[in-house]
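For this view, one protein chain was removed and the others were kept in their places.
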Amino acid sequence: MELRRWPRKNDPESIKSRQDELRALTQDGEVFSHDLTPFAGAQEAVTGVAVIPVSVIGPLEIELGEYELEEPFGRLVETGRASDRIYVPLAHTEGSLSASLYRGARAVSESGGFKTFVLGDRITRASCFVCGSAEEAVTLSRFLDAHVAEMRRWLAERVEADPALSKFARLREVKTHVVGPMCHVLWRWTTGDAVGANMMTRNSYVLNMGYVMERAPVTPQRSVLEANMGGDKKPSFEYFQSGHGKTVIAETTLTEDAVRRVLRTKLDDLADLAWAGTHGAIASGMQSVAFTPASAIAALFAATGQDLGMVGTSSMAHGAARRVDGGLQVSLRLPGLEVATIGGGTTLPYARRWLEVIGCAGAGKVYRFAQIVAAATLALEISASAAMATAGSAEFFRAHHERGGLR
Amino acid sequence: MELRRWPRKNDPESIKSRQDELRALTQDGEVFSHDLTPFAGAQEAVTGVAVIPVSVIGPLEIELGEYELEEPFGRLVETGRASDRIYVPLAHTEGSLSASLYRGARAVSESGGFKTFVLGDRITRASCFVCGSAEEAVTLSRFLDAHVAEMRRWLAERVEADPALSKFARLREVKTHVVGPMCHVLWRWTTGDAVGANMMTRNSYVLNMGYVMERAPVTPQRSVLEANMGGDKKPSFEYFQSGHGKTVIAETTLTEDAVRRVLRTKLDDLADLAWAGTHGAIASGMQSVAFTPASAIAALFAATGQDLGMVGTSSMAHGAARRVDGGLQVSLRLPGLEVATIGGGTTLPYARRWLEVIGCAGAGKVYRFAQIVAAATLALEISASAAMATAGSAEFFRAHHERGGLR
Amino acid sequence: MELRRWPRKNDPESIKSRQDELRALTQDGEVFSHDLTPFAGAQEAVTGVAVIPVSVIGPLEIELGEYELEEPFGRLVETGRASDRIYVPLAHTEGSLSASLYRGARAVSESGGFKTFVLGDRITRASCFVCGSAEEAVTLSRFLDAHVAEMRRWLAERVEADPALSKFARLREVKTHVVGPMCHVLWRWTTGDAVGANMMTRNSYVLNMGYVMERAPVTPQRSVLEANMGGDKKPSFEYFQSGHGKTVIAETTLTEDAVRRVLRTKLDDLADLAWAGTHGAIASGMQSVAFTPASAIAALFAATGQDLGMVGTSSMAHGAARRVDGGLQVSLRLPGLEVATIGGGTTLPYARRWLEVIGCAGAGKVYRFAQIVAAATLALEISASAAMATAGSAEFFRAHHERGGLR
Partner (left out) sequence: MELRRWPRKNDPESIKSRQDELRALTQDGEVFSHDLTPFAGAQEAVTGVAVIPVSVIGPLEIELGEYELEEPFGRLVETGRASDRIYVPLAHTEGSLSASLYRGARAVSESGGFKTFVLGDRITRASCFVCGSAEEAVTLSRFLDAHVAEMRRWLAERVEADPALSKFARLREVKTHVVGPMCHVLWRWTTGDAVGANMMTRNSYVLNMGYVMERAPVTPQRSVLEANMGGDKKPSFEYFQSGHGKTVIAETTLTEDAVRRVLRTKLDDLADLAWAGTHGAIASGMQSVAFTPASAIAALFAATGQDLGMVGTSSMAHGAARRVDGGLQVSLRLPGLEVATIGGGTTLPYARRWLEVIGCAGAGKVYRFAQIVAAATLALEISASAAMATAGSAEFFRAHHERGGLR
């Protein structure tokens, strides 16, 4: 094979040419046998498919909030609350994950259901202006801090005139941070029902080049579109605390009865596990405090066409548990759920269908979707915790190991 | 729908019953139309499929190491090195990702190719024994530190006798960490070509219950199988530094010519970007230093049947770049690549085929696979960095935005 | 000695009684021989003194900013800049520290001096309201977010009426953060020339108990005055990024000549060291990027009556270095300098005198003092870096070790 000849287009001929090159490497052409037409616009060099089995588990009984962004500042307002019963699709290949999530959902249903809340909605592009000195960077940061309203107006005008810019990405706040000659700038946006990475990239870019580089009182040596002050697809404290995408919290209070009958453990066992697990997380320098949020989030993301590169950031989680009268109050805060119900992979076959199954396809559904993800993740946390708590007991050991049962 | 009636089995009747319940929720039955038989053993409650388009990009020209574990201590030994040209499958729906990775691979090929090295191979189960006091926890930790060889022997005997235990999960080191009355214990294993989470869980469990709880000089109040001292599917400093799964490094030295012609930027631009991006990562409290490793890793994981819940941990990355004579030396350290070429999702259709395409299906291939992932990830890092560097230039702005071109 | 009899008062009799009890334990009464009268109000159970030698090093040539807080929002405004030559007092017992700081200061003087900037001024009390549920905590957080202006007014009225409250601690911003049923609240204050821990504690307390607990739409179960969402005397990412006390940056551009003649190393050696040290910090999970800021800060704090418990937080530092034409541009960002020129230890003998020596005693001097600390700290960073860079050279090895010279 010759380097320069690898075709990247998705016309039938290019696809076939790639498949022909590779066919000898695999015993079976199944990966090449699907109709790729619906996927031709999704990415370059499409050559085959991956198929992942999807389980459906439910119902999750959730009381969800309804939300709107208040203009012009983008404050998130809860406009109502409603209950629903939802069956979630999980694309994965991990034995027992679906059964475990089911068990958690059952325990919560028997305890009165989940409640979920969206706390925030922002997505950030972290640009950086490399100036001639810290002095210049400080001057620039003061200028930017003082011109947020003006930049909002300037951008709004450009967006009207220029179809390459996004009307959906709206600038909400600007945060500067000077390190040496670098003036890092967090452009904070809302992007509606899309994750909006491309939208905000385009709008951030025109702000950088059209406004800052042209009008700032100092001339930066360089403008860097993204310089890690945030955390694109990389967990960061900035996003763990300030949020990225949707910040959501889910909670429930498990009853003693549900813990005993469904989870087959005890309130005290779960409370003690939470205590040991929290201190273990601290000792290991883990940012999140949780057991296995990424398992649920990845499975929901893979089924619904979300960006799998965002599994790590979206799985940042801060769980908390405490004994209350007659139960265990448990909650999970997901600060950076980067989810969409329009655009990207959500528009493709399969993904769109699975979104329909949970009533989350299309515009106006993203807060609903984020809350469903949070509830499903908490369901798995609860069941996985119970398994950990149980697995430490002598009875469990005898039952499952000495009698040969351990899976 | 009735809570207690949701079936979780994968016999044809249960599958159909689930599909029938959900069919009304989606306009199109495509997600239910695949033959689910091959996936019936993969997870519970299988109801349909997700299909993700896969591009294939290459060649990546890589000089890879060959490795063996030296018994009995599991030291990783490099036994040889060989070059290969590899076409990688990428399952995702992010426009430009594949083209960008291709561009990075080309720049590296023109610069002499990648070199990759496996630095370590360990996977850890972080158990915790909650004792009566810190005093008891200290006593327990001293006992464990002093009995590692004995525990290895004890376990080896049990493994021989008990088919529920894993012969592949071999105990290598034991690290204790006392916090209050908790004695956290990192059981560090090798698990061959599997990720080995279940293997090590079973063996850790029998150590906890059969050895520690029975023989320790103090009687712990509780044994917790996993208590977060490590970081199962959650990035942690413990794993960022000490590794989890395979620790791999990939490097290349980009020539000035390749940077100019293929990446359309300049060595200094890339070097300055690396500097700003590194300091941005520090300022944002980001553990990793990299641009978008998770994009490449998630795409390779989704194609090859890896556990998508491990995208976040496997994407922990420490990149470094510096100017050298005539070029830019760039490298990426991935401390926690949790990859497999046997077991779990890798045995299923599609996944197995894509592993075959890169010569990584089955036993003895895991170090090769880990190195390919690292090289592909570095290819994308390089190209994404070049895009960031370019995007800050006035020329790029004029070409792409003022003339209407910005994607 | 009898537990209940240990006197804590500072009348002469109590002091003597304590001294008499302890005299037998030490060979020499020097620690008891000072007149303790001036210290009787500083703390309880005063029994003797510690005496630490103080060196004085200079001049540091600094261009400092002059700042004011703009009312009512407390925006920090630079009103002017002026140059000064300052001799700094350093209380410590570390051989070579003072000589090294002097060397750094000389190199900077020969390179044109330091420039320093104050970027921010806030101090935070991180209270927490433990509510009945996450739902209630969310409700409370929305209420607080919406009532900042009203809380400012309410507090201003109380402060007028109640002499127990502080007029100097002014509420600037309020940030809420919900985790489970906990609504953490960061009360952000300015406190003039004092560190202001007690001032803001009193005012935060009355807000908690008098406003929040009385008027919030939900009744928290508990109000916790300080619950670690910030980082009182403990480094935290929150304060590393958002600042605590004074956020200051110092910079200089070292000339090639100064580096060669004064620091006896080379620009490239320093640049390479900065690169390796930055990546070392990342690899070790160090929040700061610097070499030894705490040495300078502790020495200045001990001389000038600052709170030594704040050495750790005040030493959080983000340094950056890069080659520029003809030199090396170096800077240090200190986000959390908790310094005072009035109140606490600064009013006592010795401390007050050393503040006078640098022109920082009393009201209106705190920004000057913070900048001097930053410049002195950067001076030591530069010299310590040069020592590290030199120490890696073969010439240095031969000169200092083989010929017997290494200290």
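To keep things simple, chains are lettered A, B and C as they appear, and every chain counts its residues starting from 1.
Here is the rule we use: contacts are C-beta pairs under 8 Å (C-beta built on N, C-alpha and C of every residue); 3 or more make two chains touch, one makes a residue touch a chain.
The shown structure was predicted, so the numbers you read here are calculated from the model rather than taken from an experiment.
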Residue in contact with the excluded chain [from C:22, C:218 or C:324]: C:22
Interface residues of chain B (partner: the chain not displayed): 115, 117, 119, 133-135, 138, 141-142, 177-182, 237-238, 241, 249, 251, 253, 285, 318-322, 329-331, 333
Residue ranges of chain A at the interface with the undisplayed chain: 237, 240-241, 275, 278-279, 281-285, 287, 289, 318, 320, 322
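Just so it is clear, only the chains that are shown with their structure count from here on.
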Same-site or different-site touching of chain A by its copy chain C, using the half cut: same
Most widely separated chain from chain A, with each centre as the mean of CA atoms: C
Distance between chain centroids, defined by C-alpha means - chain B, chain C (Å): 41
Distance between the centres, which are taken as Cα means, of chain B and chain A, whole angstrom: 18
Approximate Å spacing (C-alpha centroids) for the pair chain A, chain C: 37
For chain C, residues contacting two or more additional chains: 237, 241, 285, 318, 320, 322
